[in-house]
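What follows is a single structure, and I will ask about it in a moment.
Left out: one protein chain. Kept in place: all the others.
Read from first to last, the chains carry the letters A, B and C; within each, the first residue is number 1.
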Amino acid sequence: MTPFDTAIRNGTVVTESDQFRADIGIRAGRIAAIGEIGMAGEEIDAAGLLVLPGGIDSHCHIEQQRADGSTDEESFTTGSASALAGGTTSVITFAAQIKGQPIGPTLAAYRASAARAMVDYSFHQIITDPTDAVIHEEIPALVRAGIRSLKVFLTYDASHVDDRGLLRVLAAARRAGALVTVHCENYDAIGWRTEALLAAGHQAPKYHPWSRPAVVEREATYRAIALAELVDQPIQIFHVSCAEVAEEIARAQARGLKLWAETCPQYLVLTEGDMDRPGFEGAKFMCSPPPRGPEAAAGMWAHIRRGTLGIVSSDHSGFSYDSARGKRAGGPQASFRDIPNGIPGLAARLALLFSEGVSERRISASDFVRLTSANPARLFGLADKGRIAPGADADLVLWDPARRVTLTNALMRHAIDYTPYEGKVVQGWPVLTMLRGRVAMREGEVLAQPGDGRFLPRGPYDYIRPSGVLAQDFDASAFA
Amino acid sequence: MTPFDTAIRNGTVVTESDQFRADIGIRAGRIAAIGEIGMAGEEIDAAGLLVLPGGIDSHCHIEQQRADGSTDEESFTTGSASALAGGTTSVITFAAQIKGQPIGPTLAAYRASAARAMVDYSFHQIITDPTDAVIHEEIPALVRAGIRSLKVFLTYDASHVDDRGLLRVLAAARRAGALVTVHCENYDAIGWRTEALLAAGHQAPKYHPWSRPAVVEREATYRAIALAELVDQPIQIFHVSCAEVAEEIARAQARGLKLWAETCPQYLVLTEGDMDRPGFEGAKFMCSPPPRGPEAAAGMWAHIRRGTLGIVSSDHSGFSYDSARGKRAGGPQASFRDIPNGIPGLAARLALLFSEGVSERRISASDFVRLTSANPARLFGLADKGRIAPGADADLVLWDPARRVTLTNALMRHAIDYTPYEGKVVQGWPVLTMLRGRVAMREGEVLAQPGDGRFLPRGPYDYIRPSGVLAQDFDASAFA
Amino acid sequence: MTPFDTAIRNGTVVTESDQFRADIGIRAGRIAAIGEIGMAGEEIDAAGLLVLPGGIDSHCHIEQQRADGSTDEESFTTGSASALAGGTTSVITFAAQIKGQPIGPTLAAYRASAARAMVDYSFHQIITDPTDAVIHEEIPALVRAGIRSLKVFLTYDASHVDDRGLLRVLAAARRAGALVTVHCENYDAIGWRTEALLAAGHQAPKYHPWSRPAVVEREATYRAIALAELVDQPIQIFHVSCAEVAEEIARAQARGLKLWAETCPQYLVLTEGDMDRPGFEGAKFMCSPPPRGPEAAAGMWAHIRRGTLGIVSSDHSGFSYDSARGKRAGGPQASFRDIPNGIPGLAARLALLFSEGVSERRISASDFVRLTSANPARLFGLADKGRIAPGADADLVLWDPARRVTLTNALMRHAIDYTPYEGKVVQGWPVLTMLRGRVAMREGEVLAQPGDGRFLPRGPYDYIRPSGVLAQDFDASAFA
Partner (left out) sequence: MTPFDTAIRNGTVVTESDQFRADIGIRAGRIAAIGEIGMAGEEIDAAGLLVLPGGIDSHCHIEQQRADGSTDEESFTTGSASALAGGTTSVITFAAQIKGQPIGPTLAAYRASAARAMVDYSFHQIITDPTDAVIHEEIPALVRAGIRSLKVFLTYDASHVDDRGLLRVLAAARRAGALVTVHCENYDAIGWRTEALLAAGHQAPKYHPWSRPAVVEREATYRAIALAELVDQPIQIFHVSCAEVAEEIARAQARGLKLWAETCPQYLVLTEGDMDRPGFEGAKFMCSPPPRGPEAAAGMWAHIRRGTLGIVSSDHSGFSYDSARGKRAGGPQASFRDIPNGIPGLAARLALLFSEGVSERRISASDFVRLTSANPARLFGLADKGRIAPGADADLVLWDPARRVTLTNALMRHAIDYTPYEGKVVQGWPVLTMLRGRVAMREGEVLAQPGDGRFLPRGPYDYIRPSGVLAQDFDASAFA
């Protein structure tokens, strides 16, 4: 029997359902054996460490083209470094349709950029303009190309889609076999409140959450679920911010709908109060939906434990404080409406969730694996990811559950000039990240090279639970 | 002591909370005394009969101008006759804003037409185009003129208002002190499904309910409630069709929102199966939302008993079968989309509800009074109506609870050439209707004259229950 | 036309559904006419006052024999005075079965005592020992005698009934046509916790609420509802203390069960903190279930407004501080277990509810009438009470909504040596109480005489709403 390429020995393997002491043998980038392992070319000692499946961040914005012609500061190179530094080995980022343009060439450009990635990657295709060509030709083509998830925004001037657009996308996804993910906030309500606030002279960052209170997110979430129910199409709700929204999701899940939801660390550790920090500091915490009141996190943890919220992603979406948030938006004189939304979190996601969740005994280590790796892989059809099992990609993280680290922006390794978590102390930290059998990060040093990442063509997501709501009406494939 | 103008003797008076044997003395059109009554100029014997407050139909379309330039076949004269024949003494009908035109002159025209009414009347002002002038000038002017309720359609090509429009109307109503009433169905979803059905060749009346299933009504209801919650403005949901919609309303009411809802007899006695009658007969039953499945009525009665649904109106909206539904729409070759929605019910409303409700022992006679008279008066600010008490208008109905009547179109006294309830046997029937002390209908004969009806200027609706949701944010009067 | 005996002029009449200015003519103890009233022998001016139906306190303990052989300090004479002082004209008090004895003679003794009452009265018959004779003979006899409500305690050493006993009473009530009322707390759980507290040396009054937390009340409430559901028998839950209990009741009501519930002022204005007052003062506030935490009242008001809680009674149950609570129980050395439960409230009930409810704009004056008079009359079959309508008993209260009064024990006119509401300022106060046409209290002076009160034989309670749960199984009359 030939030796393994690499052996990871003496660690405690954590899967989403189990923990056990075992060695792991790796060959050709895959996990070849677990347990009593023979000789290996390279030996890695994991004594005292947890061995986790590499993190999968199914919601991050990297090198994305914005409607104003600009591009995210975070490139695939810097974004990959940040991912690896935090223990993440795969990302699903966004390819954005530009209104008036076909998807194909734009996507090709994204794929070209992503060729520099140092982590594996896939895309959610954002649909902003569901033309007939998009619906009937491009969405099926996406699925054939292994991109099996679409994203729809229900808010934002440049990207929101109205109910008919959402219905068209849902029906197209149903025919093609794609999942639809949705950013749920009511466009009109936010615009109307924003104008009222600005008219009243309220322009500071702290008014950002006032412009989009929870009811606005709850309404849009309910609507997205109802329209998906009408079409009998599975959906995932992005970045749920508070329990009153999660409760509506839980009710719909209890009815048997094919419905999933995620949240992000910012809704567990930040609050609306952060946007009221002195000076213009609040701008560093602005994302949408915004973090809520100080009591919100408790309700979110409850819904994480209940399973309502099955994924914790970062929604990494960085705009530097000194440029985008400051200069480009007009500086402290800017109104909250002009400050780009989104905060960086790729590197901090796992450490924050582990620390607040596992170290604080709110969830188990297996829950952590499920939320950050196994569920994203399952829901988005990454068959070889999210698992520590023979045949799976050897995407692994050696995690020190006892190490206490003070978060700083330097640790984040991203292109952004700040982290909203600066100074926060976490317990639990990734010490080594391996991508398909190769050590890609060790003690904060990124060892991977641009191009090490691969595009992940995705097969069908699998779920067994029938909902059947309205499907019996008549052949839904008649819809377009 | 001067004698009364009229005495009604020996009847059983029914109020929304009580039943008792008493005589009623009337002077100058008002109830002057109840109980032991002295002499009167005119004596009416009500032995064996119930004496009820006159019905108030807070939702009926009369002589309304339609977007296509046509006008409802039901005129104020025929509509009044139908109302009186059925025991109804007051109606709240609709004044429709025509897009691109100011409200004032249009409303003046409505008021001129209504001068021929034989029942008392008020208007809900339909807002289809919430321009700045409408929001800031015309809505306050309406309230000053005693018209304190606005209506918004969330569906229909010609009249639907988007979420921002609804928010503007809600905020304007809040500032002015008006109630907002809402037709809740999702515009885009109906359009999308309708097109799919027609594309598939499904154009018969029976596809009308397929084009707007319950989830579409439920979504829009939830949205209307959420936006009203955002503005902290009371609303009434019109014509709830089924329990899954009512259940969402009940949840919101349980949270303490200022939220009311009505239903109509068609949702208690008709079903979607009626639209599948042979030939083109199904067209006679088309209204929106449509009646639902055969099991729906049971759930509706439950919500009537729980109080979720506090008003039963007719949504009288007649289009004759031979003209509007047939010829004008194109006849049996017409698709369901082209057939005007709405069915006549002004005259049948009370008899249907009494028969199905009181005679079938699903509700009490006092419940009946509450649903058809006391609650509409209370919610819409008709201070002198809906009550049998000293000082109230002597709008009374003598009702024979034992009489069995087979409904025919001739009994309806309306301008429409059919009734969807043709042949239905009811138990309980109005034998005399009195408007402000004058006998206006006796045994089916209408004795009133055009112009007997009066415009009812309405005071503030009164409710005590604070919701406070979001109101504390900041001064909502900043919104527009 | 003969003159009325008495006329009340210029007042604002308040019924449970209406308010209007009207005079009231009284003849032979009954309301003869309302509105324009002719001559009267006696004129009472009610200008500036509300005219309310006399309060009905459907839950008070008067001159009740206790298991230890003692009798309540409150006699029918003193209790009546207290009732009249507070605006209450009818009481339903308790006749307690003594274990091992037949009901008949005991009840006869109660009726003999009650002959000294100065308000009208009826009884709930407490069943502590549901023997075959009680079930098959005495309960039917009670109903024939016009006593149509039974009470069962699920807790207290001397009076609690087990589940089988409750089932037997429920089935007997179903056959006979009586209502069953239930004190819901889990007997075993209270005993177990009490022993643990005492074993740990915790004997102060403040441990009383620790011995019976809300979950203990919620469990027993759920159980009583479930067993009533099994038998298909209507019940009323007594003295609900907090929203988590009310929420279970609301759920069951929403399913259509024939289920009612009451609360008492102590759950709206007192808290568990009152039992932690210095020294032995806390003993003055001990009742069961105990008042809950400081946030409980808000939830209770919400359930009052929703209608979950339809009656507000006093649960007047007085034991003087200096004798029963102190000396007889052993004084400050006594453990909370030995201090008799129950606090006086007959006189304070209406003023407290009006002040906290109507004056604070939590409920309307009509809601007040419904909760304190109309609903008790309706639920317990007092056909001539609770209403201001021709033919009803002229039980009336003239109420000054503006008067501010500081509560003192002297104002309570009861036999007890304290009031738990000492020093509380209320707005709204009864200035005259009339029982069947005779002024029985004026400005605090009781004018009635012992024996003025009458026994009220009660007809069937009327409710229309079928539940049908399990009733179809087989003939429930087979049960015993």
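FYI, contacts are C-beta pairs under 8 Å (C-beta built on N, C-alpha and C of every residue); 3 or more make two chains touch, one makes a residue touch a chain.
It should be emphasised that the depicted structure is a prediction, and the values quoted were computed from it without experimental measurement.
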Missing chain -> touching shown chains A, C
Missing-chain contact among A:A7, A:A32 or A:L398 belongs to A:A32
From A:A374, A:L407, A:V426 or A:V439, the answer for touching the chain not displayed is A:A374
Given C:A145, C:L230 or C:L447, the correct residue touching the omitted chain is C:L230
In the whole complex, of A:A389, A:A402 or A:V425, the residue touching the missing chain would be A:A389
Contact residues on chain C toward the hidden chain run 162-164, 167-168, 186-189, 191-193, 196-197, 199-200, 202, 210, 213, 215-216, 218-219, 222-223, 226-227, 229-230, 469-470, 473-475, 478-480
Hidden partner sits against chain A at residues 1, 13, 15-18, 20-22, 25, 27, 31-38, 250, 253-254, 256, 302, 305-307, 361-364, 367, 370, 374, 387, 389-392, 464-466
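Keep this in mind: only the chains that are shown with their structure count from here on.
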Taking each chain's centre as the mean of its CA atoms, the one lying farthest from the centre of chain C is chain A
Per the C-alpha means, the centres of chain A and chain C lie apart by a whole-Å value of 58
Here the gap between chain B and chain C, centre to centre from mean Cα coordinates and rounded to Å, is 40
When centres are defined as mean Cα positions, the distance from chain A to chain B in whole Å is 49
Multi-chain touching residues of chain A, meaning two or more other chains, are none
